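Below you'll find the structure I mean.
All protein chains of the complex are present and in place, except for one that has been dropped.
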Amino acid sequence: MPAASLSPPLPLWVRVPAAAGIALVLLPLLAMTLQVDWARFPALIGSEASRAALALSLRTAAASTVLCVLLGVPMAAVLARSPRRGTGLLRGLVLIPLVLPPVVSGLALLSVVGRQGLLGAGLEVLGVRIAFTTAAVVLAQTFVALPFLVLSLEGALRAADTGYEQAAATLGAGPTRVLLGVTLPLVAPSLLAGVVLSFARALGEFGATITVAGSLQGTTRTLPLEIYLQREADPDAAIALSFLLILVAAAVIALVRRRGVR
Amino acid sequence: MPAASLSPPLPLWVRVPAAAGIALVLLPLLAMTLQVDWARFPALIGSEASRAALALSLRTAAASTVLCVLLGVPMAAVLARSPRRGTGLLRGLVLIPLVLPPVVSGLALLSVVGRQGLLGAGLEVLGVRIAFTTAAVVLAQTFVALPFLVLSLEGALRAADTGYEQAAATLGAGPTRVLLGVTLPLVAPSLLAGVVLSFARALGEFGATITVAGSLQGTTRTLPLEIYLQREADPDAAIALSFLLILVAAAVIALVRRRGVR
Amino acid sequence: SATGGGSDAGTGEEETTLTVFAAASLQEPFTELAERYEDEHPGTTVRLSFAGSSDLATQIAQGAPADVLATADTVTMDRVVEAGDTAAEPTIFATNTLTIAVPPGNPARVASLADLTEPALDLVLCAPQVPCGRAAADLATAEALDLSPVSEEQSVTDVLGKVESGEAEAGLVYETDVIRADGAVEEVEDPATGAVVNEYPIAPVADAAEPDDAAAFLELVTSPEGQEILAAQGFGAP
Amino acid sequence: MLSLRARLPERGLDLELELPAGESLALVGPNGAGKSSALALIAGLLRPAEGRITLGGRVLTEVVSGRTRTLVPPARRGIALLSQDPLLLPHRTVAGNLHFALRAHGVPPRRAGARARELLEQAGLAHLARRRPAQLSGGQAQRVAILRALATEPRLLLLDEPLAALDVEAAPQVRALLTRTLETTPGLVVTHELLDAASLARRLAVIEHGRVVDHRATPAVLADPRTAFTARLAGLSLLYGLWRDGVVELADGSRLAADTEEALAAGQPVRATVRPSRVGLADEDPPTARATVIERPVESLEPHGDLIRLRTPDLAADLDALVVARAGLAPGARVRLCVPPSAVRVHAAGDA
Partner (left out) sequence: MLSLRARLPERGLDLELELPAGESLALVGPNGAGKSSALALIAGLLRPAEGRITLGGRVLTEVVSGRTRTLVPPARRGIALLSQDPLLLPHRTVAGNLHFALRAHGVPPRRAGARARELLEQAGLAHLARRRPAQLSGGQAQRVAILRALATEPRLLLLDEPLAALDVEAAPQVRALLTRTLETTPGLVVTHELLDAASLARRLAVIEHGRVVDHRATPAVLADPRTAFTARLAGLSLLYGLWRDGVVELADGSRLAADTEEALAAGQPVRATVRPSRVGLADEDPPTARATVIERPVESLEPHGDLIRLRTPDLAADLDALVVARAGLAPGARVRLCVPPSAVRVHAAGDA
């Protein structure tokens, strides 16, 4: 939109609740910043354990986000476009990881890939172990983050004007080209929102991870787990690490937005 | 859309990742269902503690969702429609509660409303106490759930065609009427997605709640807190309660979708 | 495929990895013990996994690659033993007693256990379902105290957090927690709190990949050297 | 050859249409008659409740008693559709939209880029290549949409009001382009303009209330319109009456002298069409011997080229502005019209 074209102004009163909301979010963050022990900050976040946790968190959250996109986009498309009544139930089921306390999600995952789990026993025979490995971290993060992507995208797909897709089809575009070249670009802002949400959720994931993956430095101890541990040992370090987590998330979100938004 | 009008079919290959994604979500849930001790189920979820936790969870999650809508919709509108560069930073900040480990969010909230917090001292003088009250539960849930609503909605608002709003404005509709009568209905599916996401997040909230509000039956011990406690005492009860949480969430989501979707 | 499970890491000729699962509250002494062990056994790396005791129990039941398990209470350990996941009877290697923690300056002027029954006092305890709560309940029974907390926390760390932040005017925590808090809370001593003792058991895990190292580590923990490290963090002798 | 038979009660459609191989067809009809729906059915964007559509012997759509036997997806029909709304992909530039269409037809990326530029240059739209659809004027968007539809050489072209929104300079150019294209590629063109119907296709089908009510060569339809709608499109007045040896007796009793080449029996119901440009004012031009003078109330007066079109409930007349002013005509006034027999054509009414 060129600067000259005016979208209708928002009513002035919305500024009041918007400001309240912003204050609700920003005040605690500000207060937290005040509590960071800045003198010790570099030392606190520079320890080997912190660096290992940060590296692991970035790697696993990135991997989980990729998995969420690869699995979640098709899921959202199928759910949004299936005409059948039956998908209503499916849609509800897919959202369940949203409400489960993460620890319960972890238990549920363990009951699949754990030693006594549905698949765990079979996998064990094949010499494959998922639980308590980095793969388990990715699994846990993907499980909890996937619904975020699916839900943000599905609403947008449902609302999107199918006229453009029909136009593309009459131009000879096959279903794949329509999906990748028309449908997804049309819902790009929601897809981006979904990616950011699921990345953020994966990055902050704690309960399911500690349950399925344990907490081994360098292998499964992500930044939130490290923060949890530090809280027991050195609350200042926990605050400093939380701050680091915020910085990382902000940087990644800024990067994605910069590239993704027109 | 009438049944006769055909939206272009999805490519067949999307079914493979979609099925994988659905399996990823459903298998753990199924495995969990298998672990529920159905014989004891009614007794486990029928205890006074469980009922109190369920009632509290429903009340607080509903209140938080309402707050999220009241604050989040204006925030999303302001963020989506502000032309200024500066909102980029603001938008990033607003998303931070997404990545913070919930316990850290709780600590951040305490540093505002706690006794020694930024506002806490002032509140104390007014005789208002937030810690250990149901209000603190709602505060914690709102803080963690708000970004979900804001983010889902903001993407949709950004993508929405402003032509309709302009048309409404030339018909004489003032900003409030345009917002409530045109803008929000146009992004209804995303608003609904945001409401579901934030309700779910509030319902499953654990870490921030325990940190700010503590855990007292009937006042601050929500279902996730009860589940966590039961895990220590009676893992079967924890599983049964998790299952109850799933049922409640599914029921609420189904209700919202039924009413909300055209 | 499995990325770095303990059993895989043990396939090297010389290099062995000992995996110790320990309750989160044991983080500091066990980190030190692990270093000591590595010094004494060159070629062996000790990997530590800290979590809540019941998390650890669940993980071991699901085949987590642990050689040694140390929990913060005997109830959880008994569950692991019952499930047949330990290779030997657990040994009690440390004890801990409750004490009263108050915010710096003791705003509510708590002087003794009896003051905790004051109805206007914002008292915080652990929930009876978790070990520290069980201990608090036992203490209340033993001393015939009628405690009405404003919150029953999930873990002792949460109790400590409430006291540190001043939200709570008093809380019952372990001696070790007060030491950990490093001045963020004050301790109000009352000899009566010694009536209830919490015991920390340790045991080798049934499927241990490194049973020899597990035994050696256990030995270190219970040795005078190990006990010294534990004592420095406020743990009592078994 | 295109053959269409489709029912869709939801939209009140019950269409039947055959188009000989290589022929193009103009589709006219009132708003909401079902023209766009007919194109959507052929393009495969709409499933009939019942029906069969074939193109060159290939079954594209077949629904028998509610069961879908065949439904070739739109992309595999080799049919290009220019819909009423341009529907340019909003996230691509103008050039990107053409590129998309070419790529969808298997043109390799490089060639598609060059070809897109070429098409835009030929159409004189090269300066718009990098604009997004939102930055185009209505007519510009329409022209780009036409280019896009023609970019991929389809087996059948479906054009829904292709010249709406085009200015008086662009319209003839685009009309010429479409005429050239339709010489080699058969097409169906929906239009509300007589000129387009006549210049773009040799055959004309009229859809009213979801049914094809007329389908003949364009000049035949225009010379002898069978419905009020087509008469209006052809710019003629259509009246019904009974044949009384050289005159048409209208329902109100007035009589209209007429010539006819058809053999008509006395008392036979007939359809008479009157050309407004040949109708005059009785008080201005003293009527010739056989001319009919009919009195009617004036319904409306509107400009028509350099003349004024005067409408009465059943007859229209194109009059000089000067004449109208002199006669002091205004809606509501009564007017005496003079209709020479040469302005009237009569056909047996049975074949309507």
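Letters A, B, C and D name the chains as they come in the text, with residue numbers starting at 1 for each one.
Note that in this section contacts are C-beta pairs under 8 Å (C-beta built on N, C-alpha and C of every residue); 3 or more make two chains touch, one makes a residue touch a chain.
Computed from a prediction, not measured in an experiment: that's the story for all the values here.
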Among D:164, D:257 or D:349, residue touching the chain not depicted: D:164
Of D:139, D:246 or D:269, the residue in touch with the unshown chain: D:139
Residue, one of B:52, B:123 or B:188, that touches the chain absent here: B:188
Touching residues on chain A - with respect to the absent chain: 2-6, 8-9
Contacts of chain B with the absent chain, listed as residue ranges: 1-2, 163-164, 166-175, 177-178, 181-182, 185-186, 188, 262
Touch residues of chain D, complete complex, unshown partner: 29-33, 35-37, 84-85, 136-140, 142-143, 160-161, 164-172, 175-176, 192, 194-195, 198-199, 228-229, 232-233, 235, 300, 302-305, 311
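Just so it is clear, only the chains that are shown with their structure count from here on.
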Pair exhibiting more inter-chain C-beta contacts, B-C or A-C: A-C
Centre distance in Å when chain A and chain C are each reduced to the mean of their C-alpha atoms: 33
Distance between chain centroids, defined by C-alpha means - chain C, chain D (Å): 87
Cα-centroid distance, chain A relative to chain B, in whole angstrom: 15
Overlap residues in chain C, where contacts from two or more other chains coincide: 58, 161
Interface hub residues of chain D, defined as touching at least two other chains: 44-45, 73-75
Touch-based graph of the chains, sorted into line, ring, star, complete or other: other
